[in-house]
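Below is one structure, written out as structure tokens; the observations come after it.
Every protein chain of the complex appears in place save one, which is left out.
Moving on, here comes subunit A:
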Amino acid sequence: MPQPIRIKDHEKDARLVRGRVVFGAIAVVTLIGVLIARLYFLQVIQYEYHSTLSESNRVHVQPIPPTRGLIFDRNGVVVADNRPSFSLSMTRERSGDWQKVLDVIVEVLQLTPEDRAIFEKRMRQGRRPFEPVPIMFELTEEQIALIAVNQFRLPGVEVVAQLVRHYPQGPHFAHSVGYMGRINEKELKTLDPVNYSGTHHIGKTGIERFYEAELHGQVGYEEVETNARGRVLRVLKRTDPIPGKDIVLSLDIKLQEAAEAALGGRRGAVVALDPNTGEVLAMVSQPSFDPNLFVTGISFKAYAELRDSIDRPLFNRVLRGLYPPGSTIKPAVAIAGLDAGVVTASSRVYDPGYYQLPNYDHKYRNWNRTGDGYVDLETAIMRSNDTYFYDLAHKLGIDRLSSYMNKFGLGQKVSLDMFEESPGLMPSREWKRATRRQAWFPGETLILGIGQGYMQATPLQLAQATALVASKGKWYRPHLAKTIEGQKPVDPDPMPDIILRNPSDWQKVNIGMQQVMHGARGTARKAALGAQYRIAGKSGTAQVVAIKQGEKYDRSKVQERHRDHALFVGFAPAENPKIVVSVMVENGESGSGVAAPVVRQIMDAWLLDEHGQLKPEYASPITAEATAREE
């Protein structure tokens, strides 16, 4: 260590630091001087101004909530709008003893102690000081008059007009558009407090929830001068709010009504979508409910009734109903088999009425116990032959089957803009190891081939898987919003298109599905009788695993609810698909007998004009050619 240099350095360092200390001290004194100057300015020069300001604190900033965007169906019919409604609001700081004032309100309007408890809860949720808190909504003329007469006893209480969401179509769109409700405490914590400072409602489900940010808009505010009692004397400054964006849905109210009519009074779900765009044309989950009930706060009794009903009207069957897809999955499985090369269009399987794995005794039954003899792909789809698909699935194996089904959207969320969609379940080796800690058994692959076993899908996923067959693998995520303020929604996470080694495989499966409807031995030929266009379809049955709803006293009803769910998927016109329909009828038992006619009725409603003829825009030269070939 060169000692002398160190000592020299040390002295130089000390000098350097001392210089900086002096500079720091000067800076500190100067900046404290700046602070004192600022305080002198506020407390001496502007004293008068601030003093009067604080004495009366007359200047208030009031938020102006933005007008929420409207929602229309694809033809411009209003689905959600805003209506003026009168509510009672109270400003705690102006009411003095606000608990006493609440007592007066309850007395004047002759309300119950329960109402008072709700008011008190709402008051306690208050946010900023001097902010009026709405405590009661939808005042009647009479109530407004009673408040006005007793105003002298009600300091800090006022009747305020505000816009409240209204759904003129009632239950039709409750499961797609959703509804709004009062902001609850949990939501309050995550919301931007500024942008929601004048807003008391928020989208709770559906489109209202998913596009909350777009629909809400940007808050405005005004600085107002008030008198001592809080009455606004004049507006000093105003910044206008930016209204929320309007949304045009792809849903068609006429098709929606037709779909509901086709279901009749039965419980079930319908999705209709355009395979060329992913636009959802109709979305029915029956029974439904009136979304207007939720907007200003549903009564506890009414809510309990909806929640506890055995028909489960609040349950969104389209997005959250999980069903084993049954035979409706066979077209997709057939594509997988063709593309993987384990079957060809002409390869055949002999069906004695059952299928047996080599070295196993267990017989996997075809639904037709007598067997269909030799079956090829087309016949297998037409007859919904289970034996053929057991064989196909066995040859394909679970790994390839699972990966192909994932490409069709099974086991994952498929929609672009639907709130709380269920991803369903497409099992795989890894899934079983992770969740059940068990190895995969070959038998489990077999029953997956006919859509049974662990597999679960929503009606929306079945519609999408069918749409992919119709569009020859082109992926468009199903979406409800056609445009948002004129802008098409953008898919932030597009799915890759399904590209087959031999694209003509699509056509082979398509023909098979046409045979289901139009073939002489097609399982759903009755539903296609007299059709003006060719339909491709597939039926299915979903077994019900004991649903107990506390209905033990009514035996016949309980049994009815143990019957299988009827499924049907299809698209039309088969050679130029314009509409894909997926139908689930709860406890409907027969896919081809019960669900297929529903699909047909919906297709007719969309494709035929008022004279019962195919609309010219849906006719295509290919149809004629296909008919000719058929003959």
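Before moving on, here are some points about what is shown:
Everything that follows uses one rule, which is that contacts are C-beta pairs under 8 Å (C-beta built on N, C-alpha and C of every residue); 3 or more make two chains touch, one makes a residue touch a chain; residues count from 1.
Quick note on the criterion: contacts and distances are computed from a predicted model.
As stated in its UniProt record, the chain not included in the shown complex is "Peptidoglycan glycosyltransferase MrdB", which appears among "Nitrate/nitrite transport system ATP-binding protein", "Peptidoglycan glycosyltransferase MrdB", "Carbohydrate ABC transporter permease" or "Nitrile hydratase subunit alpha". Check A:Asp13, A:Glu107 or A:Asp609 against the missing chain and you find that the one touching it is A:Asp13. By the touch criterion stated above, the residues of subunit A touching the omitted chain are 9-10, 12-14, 16-21, 24-25, 28-29, 31-32, 34-36, 38-40, 42-44, 46-47, 49-51, 53-55, 57, 61, 63, 93, 128-130, 193-194, 197, 219, 221, 223.
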